[in-house]
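Encoded as structure tokens, here's the structure I'll be asking about.
With one protein chain removed, the remaining protein chains of the complex are shown where they sit.
What follows is chain A.
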Amino acid sequence: MLSLKWRLSSQLRSSCIFNLSNIVDRGGVFEAVNQAISWPLQLRVLAAFSASSASVCRGPGAESLTGTGVGKMIHSLFLINCSGDIFLEKHWKSVVSQSVCDYFFEAQEKAADVENVPPVISTPHHYLISIYRDKLFFVSVIQTEVPPLFVIEFLHRVADTFQDYFGECSEAAIKDNVVIVYELLEEMLDNGFPLATESNILKELIKPPTILRSVVNSITGSSNVGDTLPTGQLSNIPWRRAGVKYTNNEAYFDVIEEIDAIIDKSGSTVFAEIQGVIDACIKLSGMPDLSLSFMNPRLLDDVSFHPCIRFKRWESERVLSFIPPDGNFRLISYRVSSQNLVAIPVYVKHSISFKENSSCGRFDITIGPKQNMGKTIEGITVTVHMPKVVLNMNLTPTQGSYTFDPVTKVLTWDVGKITPQKLPSLKGLVNLQSGAPKPEENPSLNIQFKIQQLAISGLKVNRLDMYGEKYKPFKGVKYVTKAGKFQVRT
């Protein structure tokens, strides 16, 4: 490598017209450089300088490569796809060889499935902290002590940003936009420490790709990179960009609640709680100051806020007061704890049995509505991880359709809507591997559903007020209840 470097620099030297190498004094050279204005002159001066001092700078340089590589936080990032190809790498400090990922692959092999790859791996010289998102591994290389959650949270933020920019966080999307990805990573992290992670700021620095822009850019030669200062970065409200203008000013809030529950064999609730979020889509001009109040704010047991929310207002008045970021963002997430009784909107009747010494079993489940507050339950899907000995299933649904994957042993029943008159059921026979012992336990059923226009906790938005701008915004609130981690043990 050294010889290569030497060759290159000597080439350059020979290409210089003026040989200024008689300036040996270091300070003199730098001063000369400082004063130099025209590019070619600088080039020559510096080339001469580099030639004269090549031996000087090479010594400590080599040392710094190996020796004091101290540095906190994230050193490098590798993106790895499911088949184990490293398809993108980015280094914020000196380069770390790809071979460091071998330790990761080793751990991946050891773990039975992708979900079980430990997020933190220790290697002789580095630590690898990884996340698994959308069939991709984000593997970061760390050299010294760092709070692991710091890195994990950041990596998720990176993935969120990709999602935000490209619509999906997939290998194809990243490869297609590799330049934007690189620009983003450059802005998000400086020397391994997060710099700009707010999507509003990033979008000002690097514009997301759209068809119009890329066509225009290719014709005019203009770029995706913003040349103005991201105003947010410098203000007290870093999450909002300045100079936002809309012709239609709109503010929408989605109250989405998910029911996490474990229902036991007999149908009684082992554990249930409600996890809610309020996602906002705010398209308001200028600097609006919003305050959102609830009819029953005391319901919210444990809340986490977007940084824009004024904590003190919430503490004292239970009002969400904030200057929103522009666009889509998550305003709050909250938990309504299991102490308050959680209404379970569906019930499942099930009878799954495997006969001893025979290669078949019976499977019968029925779903019915319960405490649904008069709303229709829709989008019901039942997923069952059948035991390994199950070969195939012959079932008849009264409603919807089902699939059984004999490789992963996953049964999926897409039910759709429940009509109380005719409860949907799925019945039939299960073929087992002959000779194998009957499965020890019955599989548990994972249920997905959706109820529109209902927040199961009873949370209600009271009103939204806007201050600071003169126009009248268009406002809307939507409620949805979904099943979260909803599991029925059988």
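Here is the rule we use: a residue touches a chain if its C-beta (ideal position, glycine included) is under 8 Å from a C-beta of that chain, and two chains touch if they have at least 3 such contacts; residues count from 1.
Operating definition for what follows: contacts and distances are computed from a predicted model.
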Looking at what's absent rather than what's present, what does UniProt name the missing chain, "X-ray repair complementing defective repair in Chinese hamster cells 5", "Large ribosomal subunit protein bL19m", "Gamma-secretase subunit APH-1" or "AP-3 complex subunit beta-1 isoform X6"? "AP-3 complex subunit beta-1 isoform X6"
Among A:303, A:360, A:391 or A:429, which residue is in touch with the absent chain? A:303
